[in-house]
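With one protein chain withheld, the remaining protein chains of the complex are depicted in position.
Going by the order they are written in, the chains are A and B; count residues from 1 in each one.
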Amino acid sequence: MSLLKVEQLKKHYIMKEGLFNRKKVEIRAVDGVSFEVREGTTYGIAGESGSGKSTLCMCVARLLEPTSGKLYFDGKEYTHAKGEELRRLRAEIQMVFQNPLSSLDPHMVVKDIVLEPVRAQGKNDDESVALDALEKVGLSRSVMKMYPHELSGGMAQRVAIARALTLRPRMLILDEPTSALDASMQAQVLNLFNELQREMKITYLLVSHDLSVIGHMCDSMAVMYAGRIVEMGSYDQLFYEPSHPYTLALLASARFLPEGVNGDKFALRGEMPSPRNPPVGCTLHPRCPFATDVCHVNYPDLEALGNGHFVACHNKKNVTEALEIARRI
Amino acid sequence: MEPLLEIKDLRLVFSTERGILDLFQGLSLSLMSREVLGIVGESGSGKSTLAYTIIKLLPGNARILSGKVLLEGRDILSMKEEELRRIRGKEITMVFQDPSTSLNPVFRIKDQMLTVVKENLGLQGEVARKRALELLKQVELPDPESIMNSFPFELSGGMQQRVMIAMALAANPKLIVADEPTSSVDATIQTQILSLLKKLKAERDFSLILITHSIAVAKEVSDRIAVMYAGEIVELGKVETVIEKHLHPYTEALLKSIPRPRGKSEMKRMLPVVPGQVPDLISPPSGCRFHPRCPYAMDICKAERPPYFNKDGSLVMCWLYSEER
Partner (left out) sequence: MRITDSPRSDAWGFFRLLHIIRVLSRDKLFVFGVTVVLSLALLSIAAPYVSPYTSQGYGEAAVPPPSCPGVPTEVAGVCPPSLLHPLGTEILGRDLLTRILFGIRTSLIIGLFVVITATAIGLFVGITAAYIGGWVDELLMRTTDVFLSFPHVILALVILATIGPNFYSVFIALGAVWWPTFARLARGQALSVKSQNYILAAQAAGVGRFGIIFKHILPNSIAPLTVQMALDMGASILAEAGLSFLGLGIRPPTADLGVMVFESTNFITTAWWYPVFPGLFLFLLVLSFNLIGDRVTQYLDPRLAGK
């Protein structure tokens, strides 16, 4: 059974433009996203900046109010949960942010930072709770009285993780949790996530631009581009049978294509379109090496390829064929 | 052949609130002309400081105790401001990490490009404009005419970085120092910029020092890679050698700790990690600076700073490769 279910989630912003003639522009940061996360697994969301993946996270964590769509946690809808109901939900879904230092209040000591969630929930805020959580993330008692600026980046991220653990949440949303860390710190933190999952059966929603992190951590995943999911499925499906030109380009730019496949022919031209006036039809078509006429007209629907593999591309057959040919050469 | 740039026994410290931070304790490096050298290291390894030492643009609390930085035999460190200005931006140019703060937001690209072209090449009027357009074409910017009339904020991060590269190329420099040129842009754009650098390297006559925290980036364009740890270049060799037949335990640990996608249907696994943290250089470890974290540490590693050993064409600063062993 799925722990988190997101249905047709949309988050649109209205921006006012111009000084006198105030024209309203609608920005579709997240534009109809649906996916499910099974309990105890890691679900990855890959995408570049501007793909809407962080906005999606914030909506799922209910730090932003979605424009429309539905959110379910453990079978119960919480799209518009308020007050006590929302507070109880917050104990189950916690979040770890990208920049560890800015996610810790500089004037609080580690102990108070770690205990903040239990205090907010009116639960036991004994020192032992903080100690337990710190021990889980591999920090010793000596950090309890330290201020965030005395911590290194890796330690700060561990404190942030400890804070998220005190409420024993069932799901952690990880928004680029290691992109501010150095290689050796990143490895330590990623290992920590995997250990915690093994011990506590935590479910992760992991958002990252880094396919190597996603590929290392995730059981299933989705790839987002310009506010929509362009492909989703299991890890094997997306990394070994990619069917969307964008997934292919991401894999190519990270050099993760199968041995011997030259990724240069899958590279994208140009850059991500401005969300103010996205291209008509498929948002990827101006950059896509596979684009045909139909791509200029219609946005493709997410279509099932079987076994939970979905892709939104008019030319998915050409994509898989091209990859097949490249493999054979 | 005479190297283009040679750093000889550089000793550099920072005076900080907490005491003297001993960064370089005798760092040497040489760069041939037309060579691309990738300098890889984690934060605090001193890779950026090394870049700024080359053009002698150091923060006020840095002190150079000894050593030389020779550009074609001339010592940059002993130069006066006047001479330095003749070198910076002409013989050595820089590309910075964040293009959005390196371009002046209030001037059009045109004005900024023309200033560089006029000042460094002594061109005027239409000739200067043509040259600027040509440069923008060389960095593969679409529609250079309209780019010239844009303000920096109207360009995306990738385009801004291309403009920065065009400006760095303007004076036909002998050496370009690029400090994390791709770490503020997205993966697909990063690929574009790296292939641009590769193309330019093939077409034009300059050396490049590429500073990055990512071995993957360095691998794309470099001829040689220098791995830095705690103010030391611990390993220096050809790209393939460093990536595939690395010698230093730190290089090994660094490469292994990078997460990789699993094989098809492979179980999730743990990453081998380097225990501990980068040392505090206010009180650096004795001997080899990596010894407290090194799985192969021996007695001599604690006692004595290892010299460079030459192995398979690579230089490695590690006692494991000592002849006597």
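Quick note on the criterion: a residue touches a chain if its C-beta (ideal position, glycine included) is under 8 Å from a C-beta of that chain, and two chains touch if they have at least 3 such contacts.
Being a predicted model, the structure only gives us computed values, none of them experimental.
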item: Residue of A:Ser2, A:Thr79 or A:Gln121 in touch with the missing chain, whole complex considered; value: A:Gln121
item: Residue in contact with the excluded chain [from A:Ala29, A:Ile45, A:Ala160 or A:Leu268]; value: A:Ala160
item: Interface with the undisplayed chain - residues on subunit A; value: 58, 61, 63, 86-87, 90-91, 93-95, 97-99, 101-107, 116-117, 120-121, 147-149, 160, 163, 167
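By definition in this document, only the chains that are shown with their structure count from here on.
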item: Subunit B residues touching subunit A - in the complex, by the definition given at the top; value: 42-43, 142, 156, 158-159, 186-192, 195, 213, 216, 253-254, 257-262, 264-265, 268, 270-274, 277-278
item: Subunit B partner contacts - residues on subunit A that touch it in the complex; value: 48-49, 152-154, 182-188, 190-191, 194-195, 209-217, 219, 235-236, 239-240, 249-250, 252-256, 264, 267-268, 270-272
